[in-house]
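A single protein chain has been omitted; all remaining protein chains appear in their positions.
Entry: chain A
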Amino acid sequence: MANFLAQFQTIKNACDHLIIAVEDVSDLWPVVKNGFEERLPFKGASLNNKTRNPVFVEKLPAEFILTTDSRLRSRFPQEQLLFWFREPYATVVLVTCEDLDEFKTILKPRLKLIVQNDEREWFIVFISRANPNNDQATKLAKKVYAKLEVDFSSKKRERCCKLDLHGPEANFWEDLESKIVESIRNTLDRRAQFYEDEIRKLSEQRFMPIWNFCNFFILKESLAFMFEMAHLQEDSLREYDELELCYLETVNMTGKQRDFGGVDHGDDQAALLKPGNKPLSQIVQDDSFREFEFRQYLFACQSKLLFKLNRPFEVASRGYSFIISFSKALALHEHMLPFSMREVWVITACLALINTTVSHYNGLVAPDVEKEFYRVQGDLYSLSRIKFMRLAYLIGYGTDIERSPVNSAALSMLPWPKPAVWPSVPPDASSEVLAKEKASLALCQITMNNHKQNVDHVNLIWSDIISKTQTILQANPRVKHFSIQRKPLPLEPSVLLREANRRRASLSAGNMLEMFDIRPSFTDGSSLDASLKMSPSNKVHVSSMSRTNSSPVNFDSSIDRPMRLSEIHVAAEHALQLTITDPDLWKFLSSVQEFEQKYLELTKGAADNYHRSWWKRHGVVLDGEIAAVCYRHGNFDLAAKSYEKVCALYSGEGWQDLLADVLPNLAECQKILDDQAGYLSSCVRLLSLDKGLFLTKERQAFQTEVVRLAHSEMKHPVPLDVSSLITFSGNPGPPLELCDGDPGTLSVTVWSGFPDDITLESLSLTLIATYSADEGVKAIRSFTATILKSGRNTITLAIPPQKPGSYVLGVLTGQIGHLRFRSHSFSKGGPADTDDFMSYEKPTRPILKVFKPRPLVDLAAAISSALLMNEPQWVGLIVTPINYSLKGAVLHIDTGPGLKIEDSHVFEMESYTNVLQSTAHTENSDDARKGGSAITEEYKQLTLEDGKIELPDWASNITSVLWFPVRAIDNRLSRGTSSGLNIAFNLCCSSETETVAVHFTDPFHVSTRVTDKCNDGTLLLQVILHSQVKATLTIYDAWLDLQAGFVHIEEGDGRPTSSFFPLVISPASRAGILFGIRLGTATAGDEAEALHPDSVLNIRYGISGDRTIGAHTPVAAESTGYVDDKKDLIFRSAVVLQRPVLDPFLAVGFLPLPSGGLRVGQLVSMRWRVERLKDFEENAVSHNDEVLYEVNANPENWMIAGRKRGHVSFSTKQGSRIVISIICVPLVAGYVRPPQFGLPNVDEANISCNPAGPHLVCVLPPTLSSSFCIPA
């Protein structure tokens, strides 16, 4: 069957649509042809696919061909079977008849003959030419048609339809179309069934030796082609897929090794989208096909169908994997293929695929498919780019390939071409070799000069030069900015020199060693001369000379001599020129400029497509490659833009190793462009990368650049963000606490990432208030230059007064030279992990807390009990700072009324703890003060100036006591009451006024009473002294200055017995003194009374107390007089004495009434007794022996018989008594007031028991008189 391949392909190419045969029985075709062909292509045809599921085909092209046509007639039956797909899919029989007899006799037998072939799907179209006006003819036609239907149509299937040429027959065309489609469908099903059966039969024999792939292929492709003609592309594609699977299965079967193919001229150009590239008959081999061509053919067929299905994405993605797998197949057969055939094929395949798919791509797909499409495009571009670079590298354009990670990763892992024999230098190419070598030597010299400073020794040995030349030939000679010394990344999987020479048949490993090691050393001459001497032109000859030859292999043959790099390049170039048949592709490799142009095009294509597919990492990296080319061509602007993208990606994702590779490039571009801001920030970023990524020297170079720029005159000074480089944090521990309005000092830790010390002209730090929106940002500055050393620094900054609130650190700003910088970042305590936390919100710890105004100091009186009035006394003031330093504080003291500060005297200040101690273990405070606390440093004598006292420094943080002498002035005499007086204090720093009350009192509280009144008129006056102070009082003397009217008994001076004194009164105890006095003459005179309205108690006493407790010995005005100032204190207290008020000398008594009670009208005797209590020694009463009496009674109640008023004689002797009785008659019954008895001449004060007698008496009614009682 293989013989039919050529014919098969011709047939396939000739027909691309279905054929419908027209059996024109009655020569009607010319009449209806137009009408029929107008229906083409059929719209909305419903066909069955391979699995017998209905498929809707929108447009089904077909062609009507008369059965008499030569195309249908001249076929052999065998061919018909084989190429059944081209046979008609339906047969339309056109008939007409106007006579029933004619139909029966002629037409019917003829039709029977035609339709007897079961193979064909047929149906009859009856065409009526009858004019609709002609009833007869119409009827006849109808009859004939009815007859026709009876004869040919069955219940199962309508096989007839009627076309009225002259009548409107709207339904006819739909009918016709459906009938045709039905026929096609049936035919298709039957044929598909046939092919499938055949294929199955063949498949079963697949593993038998007789099996022939070609036969299988023809059947399979026929089926596929049939489906394709029927526009069932999906099914067709499936057939091709199966065919490919089957082929791959058989092609790798062992024992059937065939030619691979691919050695023809032009095979290097991929034909994966050109199904007709080579006739099938050419690629057939034995019973199968050559892999190289056939696989491409299959893919081309598939892609054709996919394009028809409008799925360019699938073509691209299938194409990519096809290229990959095909490339592997090429690698397997590389030894038979032309040099680098594989690379060239991949490049052409990728480019063809890209061009075709893009031209077919209309973008009307789902977003994710679109994304994928661009991704595949990017992959294709990327793949072709890599292969293209590989070819260029072989030719020697390696110097123009950037040694970036992407290129290095791609090329260094891509194996070299593996030809059977590495191409050798053509005999006439020595001039080219020379040219290449010269160029490389020139480069070498440039590099030498560049490296002069590094490589000083002149005696370079030859191998050095050679190796340098080799590096130069392959490496980018560009010296990195900042003199970064980094080993260039490799672009070769193994050393090309070695690889190329190894691939040459006659060389062995031993020579390889020689190649690198046996170069003679020229130690005697200048290196450059030596290298020039060994210039390539010489070496061609040198190589044939006999040299130090440790190898057993013979070097005589020049072809066996190891090639040098330039030779390898030239050889590769020539070999490639032979391989590449596409002049366009060769053009791109013919010169460096052309190479670069194509390289740029491929890189851009890949980058753009990756970007469109959202593969930003792939895209951005390739942008970096474009940037490198731009950079080489001096297009620094574009280069910088692209490099910026790359840097942004790497730094954003924190891949520092990769960033370290590309950032210096960006910096260099920015430097060249004079983009100082960008350059500075790049330098800062370089500095903030991991320290291990650069040498210290390099890092120092970065810093030098920063400092240099900072100190230069910048046109547009820019703020620089050094957040990643200089970080800061507050010191650990609690925040600094200040009060509103107070300055303070803040200590901050700053980490510097600079490798060396760096001088900051100024430094300031903002404080941000938390929890208050209105408060802005406060900056605190240190204007002095600060030198930051590398690593940790502690910096103290003075804080001006702040408003109340909690503050966190904000931004660190400062100046390096003219450059303002700022840093936002906190360090966690170390510079190691600065970057990683950038994305996390930092816990902001307050660094400073400023409180609302609060009491900063507590002022209280140090003494708890009263002080002596009118004496200079030490008043203690406890000054307690409340979490606040009182440094420089000034105390204002204002005294209240009645208080006077003895400012002539020094003040004393001491620590409160001292005071406590001294009170604890000493009794005598004076001694303690003099002895102990005066020595300690926390004791100071101060003087008052303008009412102010400046507190000493040592007292700023501790509780201290200020003692100052105060006298409470109260000129009144003590009357047993106590007085309290106030002192006001002012503190300057907080303008705080505090009032401290101090209690002043007299030493004693005096109470007096007369304990006894003797008969002789002597009064015993008891004076009780109650000590009011917490101090021991000693009474030395006490006397009483009496007021007028009183005199001391026995005419004394009123002092108690002196042996009582001194009398010691302990605190809070009492003492009593008795004074004997008697009433003196009351007529002493008014003047004396005015002088001494009160009696005055005078007490001379001494006091011994502790000032920390209360009253104490008064402060001496002069410190010198302090010691002998033993003069006693005088306490004076007024005592009021009063003469006695009552002095009765007569007593009057009412004698009891008779027991029977009083009755109205009954006489009663009222009796009063008057008794003389005292002798009338004075003439107080004029009538010595007579007393005037008087009885008063209400005359309505009483009738008095006797003298109401009269004198009775009464002895003047004490104890004499008389009784006065009066007869009275009560007049009314009831409680009545009795008669009153009085002594009008005697003062009431001299009468005791006055009034005498009861207030009321009960008077009974008169007894009943019997005379008035008449018995009933």
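In this section, a contact is a pair of C-beta atoms (placed from the backbone, for glycine too) under 8 Å apart; a residue touches a chain by one contact, two chains touch by 3 or more; residues count from 1.
The rule is simple: contacts and distances are computed from a predicted model.
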{"item": "Chain excluded from display, named as in UniProt, from \"Large ribosomal subunit protein uL16m\", \"Centromere protein O\", \"glyoxylate reductase (NADP(+))\" or \"Trafficking protein particle complex subunit 2\"", "value": "\"Trafficking protein particle complex subunit 2\""}
{"item": "Which residue of A:87, A:198 or A:661 touches the chain not shown here", "value": "A:661"}
{"item": "Sole residue of A:137, A:165 or A:414 that reaches the chain not shown, by the stated touch rule", "value": "A:414"}
{"item": "Residue, one of A:406, A:433, A:669 or A:1220, that touches the chain absent here", "value": "A:406"}
{"item": "For chain A, residues in touch with the removed chain", "value": "405-406, 408-409, 412-415, 487, 489-490, 610, 615-618, 621, 650, 652-655, 657-658, 661, 832-833, 836-837, 839-840"}
